[in-house]
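Let me give you the structure first, and then I'll get to my questions.
All protein chains but one are shown in place.
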Amino acid sequence: MYREVNEMPKCGSCGKLLNVDGITVSRLGRDVMFCSERCIEVFDTYKEPKYGKAALVGIPELA
Amino acid sequence: MTDSSTVSAPQAAPAETDPFLLEIIRNHLITTCREMGIAMMRTSYSPMFNEALDFTCVLFDADLEMIAQAPYCPAQIGTTLHVVPAAVREIGIENINPGDVIFTNDPYRGDNHLPEFVVIKPYFHDGEILAYSINIAHMTDIGGMVPAAFGDHRNTFQEGIRFPPVKCYERDEEVPSIFKIMISNVRTPKSSYGDMKAMIGSLYLAERRIDELVQRYGPDTFVRYCREIKNVSERLMREEIAKWPDGEYSAEGVIEDDGVVADRRWTIRTTVVIRGDELIVDFIGTDSQCFGSANQTFGTTASSAYNAVLHMVASKIPYNQGAYRPISVVTEPGSFVNVSYPAASVGGNSDTHPTTVDIILKAFAQISEHSSAADGGTCGCIGFGGQNPATGEPYAHLHLEGVGWGGRADHDGNDAQFVKNGNCANTPVEVAETRYPFLNMAYELETGSVGHGRRRGGFGTRRIFRFQSDGVNIASHTNRHTVSAWGLEGGLDGSNTVIAFRRKGETEWVRAREGFGTQSYGKFSGIVMNEGDEMLFVTPSGGGYGNPLEREPELVLADVQEELISAEVARDVYGVVIRDGRVDAQATAARRNGQES
Partner (left out) sequence: MAIRAGVDTGGTFTDLVAFDEGTGALKLAKTLSTPSAPSEAIFDVFGKADLDTQDITYFVHGTTVATNTLIERKGAVSALFVTEGFRDILHMQRTTRPDHFDLSWVKSRGLIPRSRCYGIRQRTQRDGSSLIELDEAQVLARAVELRDAGEVQAIAVSYLFSYMNPEHERRTRELIHSVWPEAQVSLSSDVLPRWREYDRTSTTAIDAYLKPRLSAYMRRLEQDCRDGGIGQLFILGSNGGVMTSQRAGELPVSLVRSGPSGGIVACQQLGAMLGIGDIIAADMGGTSFEACLLPGGQPTYTNSEELEWGIPIALTMVDARSIGAGGGSLARIDAAGIMTVGPESAGADPGPVCYGRGGTEPTVTDANAVLGRLAPEFRLAGEYELDFDAAARAIDTLSERLDLSRTRVAQGVVDIANHNMAQALRLVSTDRGYDPRDATLLAYGGAGPLHACELARAMHIAKVLVPLYPGAFSAFGALLADARFDYAKTNWMRMRYLDLERVNEIFGDLERQAADEFRSEGFASAPLLSRTIDLRYVGQNWELSVELPGGTLSAGDLETATQRFHDEHERVYGYALPEEELEILTFSLTAIGTRHSLELPRLPEGDAPEPVGTRQVVFGGSQEPVATPLFWRGDLPAGATIEGPALVGQLDTTTLLPPGSVATTDQYGNLHITV
């Protein structure tokens, strides 16, 4: 079934739209999808330490 | 080593990397990108391509990573890293056959904005995809609210037609439905069709050249060397990044309005994070997305980050995905630098992008002298649309302009040069006037006002159009009418953009807000010009670098002799006194000391 982009996930680190499946891991108490291993690393070593819970602002919950 | 006396059977891949073969293969791929561009230039229909050169040709390998590019448009190059894999993977590699061409222009799926059409042709060898040839090009008209697509749009539906990833060729044949839909939704069906054929023609040409390499060296060697080419560039980039001191370096800047809400500025905040041999460009803290089309897509923002970093790297690294790997980007979806559906973004890539790059360069200025003051900061996008009275045919023309670039530590900024996110040429007056019903009454440097400094900014340009038919639709998305290019290290800000109109018989110029009630001086649509009316277009100059009082008096004199600045400016801004065509050294010293105390 066709879906529009507003129903697609965004990468938890860089914020890119993920129109194809990424890597789903658990972060800050929920499932988060990332576009690559590299973005998971950036999230863990930079984004989350710096912004805490706010690191996932704007990243919609996975359906 | 390489016995080329026979058409080779594929050779066994050598165990170690042969440095000579790597150079040969790498060079061959870069040359292929250049040749694709030449073919594109010579066969395309729109002056956007064959004069302004607003397109890019790149090659990707079997890993869906970029292995080669040529000096085209930085904005387009950066965005391919995201839109190409997104498009190919959505179609699904298992669903792709030899002779297929994938097509998309979706700004939400990694493209930089809607007008940028992307065509992708996989190269097959023995049933396997070993490479992709790609052409990404700025289509002048994509339907939508205004001819040539730039203006005060409020959503993507007003911008024009949007193609998610589809196949436009299947097994070497056009997919008729895609072309029918595209042609029915643009104002210039003939030239849009011709341009698409030109784009796709360049992909076939690239395929032939890739095939030469694979036939000579074999598929395994080809794939292995593509990987090594990227690894080499990655190593070189990491060495460059490692030279910069670890730390976080922030800078911010504004876009003066969005064309919808008058006088509301939009702030972009960025932090360049350097850790060892890796780099993160973090945009968190940037305003949320605006109401008009000044928003940047993710593709644009990633591209602006790469663009800035590559400008900062002084030595020559072969540009491919390897060079981009150590650079990561962090954005918040729904912000001004990562627009969410269905908000508009056509102006973001062209006209917000140069400011974003310069903001990142401002951050870098904290740690490197290689940076420069801001450039003029606008592409000068003005769209013209109407019907040509001589032929009765509709036309849409997107005008682009050069600006002054920022001063740098060791040299003034260049004059009349296209902004950093692109590399477009000016369309010759004789070509434009042969095609379109308007005249250019002037096109020259806009002198007098510039970003003064020890090394001054470059000058922008001044152009006057005179219209020769009624009903010419004018739309624009430009910047720096109220905000200026900033200087660095004590250099002064640059001068502003001016778009103004004068009806036939009038003597005074009026700007868009005063004359036509628009929300913005530079972002509007629907202004209609008639025969005899004129339009003035002045582009901004770059910012200065360093204290003007430290500029060498001979250089100030040369600028005065060249009629670029006046003797009054020489005295008042630079403290240089000129008498009888020479520098009065005593008066200058006195004046400069007086100024300083």
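Miscellaneous remarks
We call the chains A and B, going by the order they appear; numbering starts again at 1 in every chain.
Basically, a residue touches a chain if its C-beta (ideal position, glycine included) is under 8 Å from a C-beta of that chain, and two chains touch if they have at least 3 such contacts.
Here the structure is a predicted model, which is why all the values come from computation and not from measurement.
Put simply, the hidden chain is in touch with B once you look at the whole complex. From the options B:D63, B:E128, B:E239 or B:E506, the residue with contact to the unseen chain in the full assembly is B:E239. Checked against the full complex, the one of B:G402, B:G453, B:G494 or B:G575 touching the unshown chain is B:G402.
Only one of B:Y319, B:F467 or B:Y574 touches the absent chain when the whole complex is considered: B:Y319. Only one of B:A416, B:V472 or B:L549 touches the absent chain when the whole complex is considered: B:A416. Across the interface with the omitted chain, chain B contributes residues 1-5, 7, 19-20, 22-24, 27-28, 31, 35, 38-39, 41-47, 50-51, 53, 71-74, 77, 190-191, 194, 197-198, 201, 204-205, 208, 232-233, 235-236, 239, 307, 310-315, 319, 370-372, 401-402, 408, 410-411, 414-418, 423-426, 428-431, 433-434, 439-445, 461, 464, 561-564.
We take it that only the chains that are shown with their structure count from here on.
Within the complex formed with chain B, the chain A residues making contact are 4-6, 10, 13-17, 19-20, 38-39, 42, 46-47, 51, 57-60. Partner chain A is touched in their complex by these residues of chain B: 82, 86, 89-90, 106, 108-110, 273, 275, 280, 282, 284, 298, 302, 325, 328-335, 338, 340-342.
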